[in-house]
Structures are given as structure tokens and as C-alpha cells.
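The complex appears here without one of its protein chains, the remainder shown in place.
Coming up: chain A.
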Amino acid sequence: MSGNSIRDTFFEECEELLEALVEGLSGMEEAPGDMEIVNAVFRAVHSIKGGAGAFGLDRLVGFAHTFETVMDKVRGQELAVDESLMGLFHRAGDFLSDLVTAARDESDVNDETEAGLIKELEAYLGPGGEETEFMFEALTLDMGDEAPQPTRRRFDIAFRPTRALYENGHEPLLLFDSLADLGDLSVTADLSALPDFNKFDPSDAVLSWRLSLVTAESETTLHEIFEFVEGLCTLDIDTTDEPAEAATAPLDLGPVMRPAPPDVDDMLAGDDAEDAMAESPDRGASDRPATSLPGSSKDARGPKPTLRVDLDRVDRLINTVGELIINQAMISQRIEELDLPTVAHLTNELEAYKLLARDIQEGVMAIRAQPVKPLFQRMSRIVREASDATGKKAKMVTVGDSTEVDKTVIERLADPLTHMIRNAVDHGLEKPDIRKAAGKDVTGTIRLSAAHRSGSVFIEVSDDGAGLNRERILQKAIEKQLVAADVELSEPEIDNLLFLPGFSTASQVSNLSGRGVGMDVVKNAVSALGGRVSISSTPGKGTTFTIVLPLTLAVMDGFVISVADQTMVIPIASILETIRPRAKDIHIVGTDSEVISLRGSYVPIVDVAENLGLGDGAERGNAGTLLLVSTETHGLTALRVSGIHDQRQVVIKSLESNYTAIPGVSAATILGDGKIALILDPEELIKLAHTPVHETASQQARMELRHG
């Protein structure tokens, strides 16, 4: 059993190493000649090989070895990296990933691909037979490197405070003192930004410093010292651990300078700065102890210490914390019900309890949060494969890949994203010659971005292709009898036809996309996560798909409302404003449709109770309270509810785990009194109001049973 768990650990590590590999490879493209990145790639391949050797995964070892040997040539600068080699590295990286998966699942991989790749890789190697020997040597060396021997390294720190740093009462000298405690420190002040005496503003920050610290401490420790001034200064920490590399330090000046605000950029990049910089390495070098091994350059950003925990344990903890929140709400409610004479202490303690419970919850949820980076990196492979298969040139740009999202979201987004990316390359981008004719860059760009915005996670897939061909989409939808032939649709409505089941615009079924499983699958997957997908497209400019997901899957801020005689919850994020309408603002249109005039425009009113089948429109005429929501398909709509009671954070409980999805209801939650309240989904609710038939499939199924 223990053997298996070590094996599992190896494959988990492989995942990380493969991520590092992909990241390194794209880094090599951006910054060719950066040896640190080449080293990182080499190390990743090498570590996979080492681990695979221990488990007797010969095939993996063999391929990794060939890969690594070529990489080593690049590392030794015997081989220059050009575009074709870079492409080969990418493919080799992809195949290495396949091999790892195959080894894990004990499945098979394509022999031809392997033989082809090995041949291509070997073509870059001159004749030579010592590689096998080298392999064993390298393995031993690696072990030696990992021994917990503190190595003294030199950190070059560029520190430039902003005015806010001083305004907040920080003192650079104290920071330097703390740094000096860690090891040998030398400081150079950069006076280049110092203005004329006449123009001098004493409260402004004009000084910056270059510090050089030789220490055995990790970079994390350094960051801890600057923790409180983060955001108040520009800080850059560069690591070197051998005197020989010190000479290259001035070359690093470019990247070091980049974060500085533009107005000081040119000053800093001037001669003064360079002189200051050139000075410090020498000093650092002279301080260096002889213990550091030349040539054993370490990773610039040492990995943060992490802990591997069984996911089940985390989930149990999350569940329990959810219970804690509910329990806290119950206790508050019970105490309120007691109607005690105002006891200030009790209220304070309760409030503190509430805050603590929230803190715990947030902390626990943060455990599950992961950056989208690995997910995005996987997509770069999809872009490569898709562009190879379609003969279109495409590159992927990612933005905001450090955005953190719940682990479940990452796992469940992989398939929809893959599909969307393939679509973007296959349907979105034009053929190179068409692009050229349109005056565009021959290489199409697929942009994948992630961001947190107002309590939601936005993930966008956009291409710079031709945009949606709306005529064609509508025609297709009519052909497939998805809509009536004489239907008149607005542009967004036509775009949304793409999400209908069974819709596929590619006239030819290609290898990549267009197998009948279309965007509806994407939409369902996203809806299952409580999110939505929307499209925007500009002819000739491209198409953007936006996935909006809730930040956490477990809690949400909501209004506690009453609908007919039931208590329900509606997500605050979806509500633009609440209105207590005056009777004269409400107008009846036709026989039973109502609108409210709101700042000069008319907004349709949807009665929630009526749509959920809870009332018979008895509320009509009775103004109630209106919640103004904006939806993607139906624009502004006012939802009528009987009243709003409270605003609180609620724990989301799935209805689907034990029952089934109910239209208009996204989930349930447990209120302070232990009762269940339904969480409404405004978008679906409004859609429901526009569907004349309320009979659902489940009802029909039930009818059959009863009459059967």
C-alpha cells in the first residue's frame, strides 16, 4: 500500500513538474536566451526522469532522457533555440505529459509519435555515446542538491518607496536594519531622482535604494520583512548564488527596472543607476563565502512550502464550517427570540462570534482556491493542437492566470474551456490567407483571461477572428428547425442560438469541433457551477465568450425576501436596486402585463410568486417591493416580491444532490431557525416568465404514473 502512495505522490509531483515545464517552455519563447528558464525546463524533465527511473517506468525514462539531453545542449549553449526547435520542445513536452498519463493509468501511447519525436530530438544531438553515463551522474548530483544544506545566496534588492510609504509612517532604515540581521548587507542610495533644491518637496519620496544581501535565508523571509510596505513601494528581489554570475547582473537591470513608474523610468535607467548597480555585485562577490558551488545555480523563486492534504478532509472541514455558520445564525436568532433586556456584552460577543465564524469560513474556502494558471497552461496545448489540425496559425495569450478559483471550478471548467478554445481556433479564426487579405496579423490570437470582478469570477475566451456570422447562424437554426422560419431575433438572441442543443455551424464536420456536441454542453457545464456564458461579437474583429462564475461555491450574500408566504433568498449580486413603487408608476399593458416607469423608461414587472406557482397573481395591484435585475437575454426586469427582510451570508446547499433542479431556483439554504429557504435564480425566473408553458417534464412523468 505504501508503495502505491509513493507512486501517487510521484504522479502528483509529475503534474507540477509538467506545469513548470509548460510554463518554462512558453517562458523560453518570450525571453530566449534566459538560462534560468532553460535550467528550469531541464530540471523539470530531469526530475520526471529521476522519479520514473525509481518506479521502473522505462519508456518514460527513455523519452525524458532524450528530451533532457537535447535540453542540456541548449543549456550548455551548444545548441541555439530556433522556432522549429521550440516547436519540437512543445510537442515533446506534450508527449511527455501523455507518457506520464499513460504510465499512471497503465494505458498505451502512440508508438509512432514517440519514435518520430525521438528521431527529431536525436537529430539535434551529435554522435556521442556518453549520454547513458551522464544520466546516472546527473541523478546523483540532483540528490546532493536537495540535501538540506543552507546555501548562502546573494539577493539584489531594488527598493523604491512611494510617497504613501512615508505617509503611513514607515521608515526604510528599520527595514534595512531587519535585513542586516539576516546576513551581510550593503546599501547604495540612488539620488538620481533628487530634484532641484528649489523644487524640493520634503514629503515626497525621491530616494530609492539598491541593496545587496548575502544570506542563507530564503526569499520568503525577505518578503516577510517587506510585508507591511507591500503596495507602498516598488520592490524587486533578484537572486544569484555564485560570484561568476555577478558579472551578468547589469544585464538584469532591464527587468529590475520595469516595475518602476514611467516617470522615473528614464532617470533610473540612466548611467547613475547602472553605476550603482555595477558596484554592488562586486561587493557582494567579495563577501561571498567559498561554500557555494559554482555552476549549481538554484531556482530564482524557491517553491513556497506547501502541504498536501487529502481533498476529502478539506471538504469535511468545509462542510462542518458551513454547519458552524448556520449554527451561529441559529444561536443569534434564538437569543433575539428570548427578548432579553439589552445586554450589550452578549451582543458584542455574538457579533465577535459571527465575525470569527466568517473568518474561519473564508480561510477554509481559501484552501480550496487555486490559481487558474495550470488550467490555462493546458489550454495552450489545445491551441497548438487545434492550429496544427486546421492549418491556421494561432497563439495564445493569457491574462490574469494568478486569479484564484475554487478547485471544483477548475476541474469542471477544463472540458468546456477545451471546447471553447477549439471552437475559437476552428470557427473563430480565419485561414491565414484570408487574414492577410483583411490586413490582419497572419497569426491569430486566442486570448484567455481570468479576473475577479464584483464577487464573481470572469473567464473570457476571445479570438481576433471574423466574428460571428449571424446570418449563417440564423439560417442554420431555421434549417435545423430550432426556431421558426419567420422569427425575428435581435443580435444577442441570434448569438444565443449557438447554445441550443444540436447546433453546429461548421458546414463540414471537422476533426476538432462540430461533432454535434456544441456550445450547449459548455453552457450546461457552466450552469452546473452556478454560472453563465455570454457572447459578444464584432464582425471582422472577433468573438468573446464570457463565463461568469460565483466566487465561491459554498456561500453567497443574499437578500432574505418573502414571496407569497414563503421565505426565500435572492443573490445580492444580481440586484441593481430595490424599488418601493408608487401605484401611479405601474401601468398595465395588454391584459395582464405590467410595466413600471423608471426614470423615463418602462421596465417589465415579473411577479415571482406567480411564476413559481405560489400565488395566483393576488399581489397584482398591491405594489409589494420591486427588485431591479439586469439579465443577458431579457434586459432590465423588475421582480416583484412581498417584502425584503434581511441581508445575510447564506450557505449554499445543493438541491440536485438529493432531488433535481427546479426551474427558477438555483439552490437552497438553511436559515437561522433551521428551516430551508430556496435561493432564486433571477435569470431563470425571468426566462420562465417568458415561457408560456409551465408544465415541466417531471410533472408529465408523474402524471403518467398516477394514471397508469
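Everything that follows uses one rule, which is that contacts are C-beta pairs under 8 Å (C-beta built on N, C-alpha and C of every residue); 3 or more make two chains touch, one makes a residue touch a chain; residues count from 1.
In this text, contacts and distances are computed from a predicted model.
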item: Chain not present in the shown complex, as UniProt names it (candidates "Porin", "Iron complex transport system ATP-binding protein", "Chemotaxis protein CheW" or "Phosphoribosylformylglycinamidine synthase subunit PurL"); value: "Chemotaxis protein CheW"
item: Touch with the omitted chain, as defined above, among A:V45, A:V74, A:I326 or A:A477; value: A:I326
item: Of A:L350, A:A389, A:L500 or A:A661, the one touching the omitted chain in the full complex; value: A:A661
item: Those residues of chain A which, in the complete complex, touch the missing chain; value: 319, 322-323, 326, 566, 612-614, 653-655, 657-665, 668, 670, 674-678, 694, 696-706, 708
